[in-house]
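Only a single protein chain was left out; the remaining protein chains are all shown in position.
Chain naming follows the written order as A and B, and within any one chain the residues start at number 1.
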Amino acid sequence: MSSTSYLIKNVRILGGEATDVLLEAGVVAAIGVGLDAPGAEVVDAEGLVALPGLVDLHTHLREPGREDAETVETGTRAAAMGGFTAVHAMANTDPVADTAGVVEQVHRLGREAGYCDVYAVGAVTVGLKGERLAELGAMADSAARVRVFSDDGHCVSDPLLMRRALEYVKAFDGVIAQHAQDPRLTEGAQMNESELSGRLGLAGWPAVAEEAIIARDCLLTAHVGSRLHVCHVSTAGSVEIVRDAKSKGWNVTAEACPHHLLLTDELAATYNPIYKVNPPLRSAADVEALRAGLADGTIDIVATDHAPHPHEDKDCEWAAAAFGMLGLETALSIVQHTMVDTGLLDWAGVAERMSAAPARIGQVADHGHPIEVGAPANITLYDPAATRTIDAAESASLSRNTPYAGMELPGRIEATFLRGRPTVLDGKLWEGTA
Amino acid sequence: MKRHLLSAADLTRDDAELVLTTAAELRSLADRPIKKLPALRGRTVVNLFFEDSTRTRISFEAAAKRLSADVINFAAKGSSLSKGESLKDTALTLEAMGADAVVIRHSASGAPHRLAHSGWVRSSVVNAGDGTHEHPTQALLDAFTLWRHLGESKPSGLEGRRVAIVGDVLHSRVARSNALLLQTLGVDVTLVGPPTLLPVGVESWGVETSYDLDAVLPKADAVMMLRVQRERMQGGFFPTPREYSRRYGLDGRRMATLQDHTIVMHPGPMVRGMEITADVADSDRSVIVEQVTNGVAVRMAVLYLLLGGSESENNE
């Protein structure tokens, strides 16, 4: 392992005054103007913003099972390129991450890849089938130390099963991350239910199918005194329900995805499945409500729901296509575009919602710390003044299903440091990483 | 006209009237001893049917053949939805065969749109029915039939006429295309059905809606009955077929409340006894058989207008 130290010159921590930051032996060794560190690699960070390394609570790495779409290695390379130092890998792999064995495999592959820390999310129910609880305790006690459990991709729709899951994880301070989607109300659903879905002849996905589950789960969480995390909130009504639950002091957290902060259901009119995602893109009013909820803290975090799919699963008819879109490499740019450039969040707010809060919810000890002396040297250097045109072919992911291809987005990740070592430097993957 | 016919919304009023007047000329040619016209000689039309529909396929086939086009029928059993050959690979095959037009029927809404806009083929694409989205040539033949029965000498004579479209609007591509096209032609459209079978947001379509068939019938100049598919009966959209028929079926009693000139239409295939009774279907008001005849003329007009001239530079 390299023991190089890095002196980051003239960086603006959370957008503040320019200063120098010295990374040494995996921690932040010093912060101050005009630092001198003989032997350290100097990184000129003039004009760059330093953020604590980003943490994604919602990533699909596809390994094991769909290595044609993504592997832990390619997924974590994409994560590093997006400024992430930790990701939570969702359980809907093949086999499903519903046993200690599978979660430990994912955890180990992440460590080997070395581009970012990988934390396994465990399935709530065996095989994501929603019938009986998986061995949540065994996963929690495994080397992977699972704390977040989710059947993401499927809703734990049985109210009794959901209640039991919420109760059971209290034993090891776990959290249930619910994919809120009433299965009956969304049978065959293809896009947001709206006037447009009626015209396009695509089966509608009503907001109430999400909101009814969130409302029920908030009530269950309060009833059993547990912890609920709501995945990918997509409607104004959902924001309202979460806001109400929080106002009552219930232990509920929520996430919003970058694409739901920017894109609307109008894109379905192209019938291009690159815009097909679960939950679906919603209306402009929903987008506004999500931004407001993220700004006022009702929505705690931004999570990418990075969902790689091979080309053939998107290069087809809408109804035949897979749900999901890439998100890791563009998340921070979308957040800048929708939240920072609009004045809704400052960089401290971004650090809270993309690093500190997701680390807290996922109980990840090594991540999400403020950039201060002694903290783990997980840092992202970001150039908010840059602009880039998204080219799907340039993605570090194995897949190409980005909905932003051709769009000009602000900002660029210049460097990502994981425990003091660069995973990305000068905007490129650092080949010394692996 | 645009290069493709994917939606009835692709047609301006001028386009729609041109299709109808062209169809009128072509229909009169059907009385000639030699029905074949040379306009599309050397052109290849592919009927790409991912969904069984013998009547629509033979209608397009007859239309293309009467214009002297070479016709290739491609019945793709099971679409990529059921993990057969993908739409894209099928499209690439057709492109390699040199298809000038692809007439596509598909169970997935938007499949013709994908075919036209994904760069897989260069040919013109004609939507012959996609999922629960649209069926624009059916709407054109319905408009043509309406014009012949109700309109004056020109298609613009349909302005202000009232047409009731009755039944399962939610799942009906025929209803969607008709609602768009008939409005383009100035027709007042009323969609009638139980609330469960009217789409969300239908109030923004610019049409009237009603849950009460009896109130609508006396004002209508034409009544278009939609098929109620068997699988809808299991979907809980209405309690029983009997209750549906009682509230939304067209029977002799209801037919008696129509104005003298009012015609009864049905895109077929009918479920006799469900949405329409036999005495209505076989009555003098019924133009259901004529709709089929008109279908060939209208599809000839569409194929001629899309393929009969130079290749459009408009590659939208």
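The rule we apply is simple: contacts are C-beta pairs under 8 Å (C-beta built on N, C-alpha and C of every residue); 3 or more make two chains touch, one makes a residue touch a chain.
Heads up, the rule we're going with is that contacts and distances are computed from a predicted model.
*Asks:* Just to verify: the chain that's not displayed, which of "ABC-2 type transport system ATP-binding protein", "Benzoyl-CoA 2,3-epoxidase subunit BoxB", "Putrescine/spermidine ABC transporter ATPase" or "Bifunctional protein PyrR" does UniProt list as its protein name?
*Replies:* From the choices "ABC-2 type transport system ATP-binding protein", "Benzoyl-CoA 2,3-epoxidase subunit BoxB", "Putrescine/spermidine ABC transporter ATPase" or "Bifunctional protein PyrR", the unshown chain carries the UniProt name "Bifunctional protein PyrR".
*Asks:* Using the touch definition from the header, name the shown chains in contact with the chain that isn't displayed.
*Replies:* Result: the unshown chain touches B.
*Asks:* Touching the absent chain in the whole complex: find that residue among B:L18, B:V200, B:V271 or B:V292.
*Replies:* B:L18
*Asks:* Where the complex has a chain not shown, which of B:A9, B:L29, B:I72 or B:M233 is the residue touching it?
*Replies:* B:L29
*Asks:* In the full complex, which bits of chain B touch the chain not displayed? Write them out.
*Replies:* The list for chain B reads 1, 18, 21-22, 25-26, 28-29, 32-34, 36-39, 67, 304-310, 312.
The definition used in the following text is that only the chains that are shown with their structure count from here on.
*Asks:* In angstrom, rounded to a whole number, how far apart do the mean CA points of chain A and chain B lie?
*Replies:* About 45 Å separates the centre of chain A from that of chain B.
*Asks:* If we count contacts the way the header does, which residues on chain A are in touch with chain B in the complex?
*Replies:* Spelled out, the residues of chain A in touch with chain B are 190, 193-204, 206, 270-272, 312, 315-320.
*Asks:* Would you mind writing out the residues of chain B in touch with chain A in their complex?
*Replies:* Those residues of chain B that touch chain A are 79-81, 86-88, 106-111, 113-114, 117-118, 130-134, 170, 173, 176, 199-202, 204-205.
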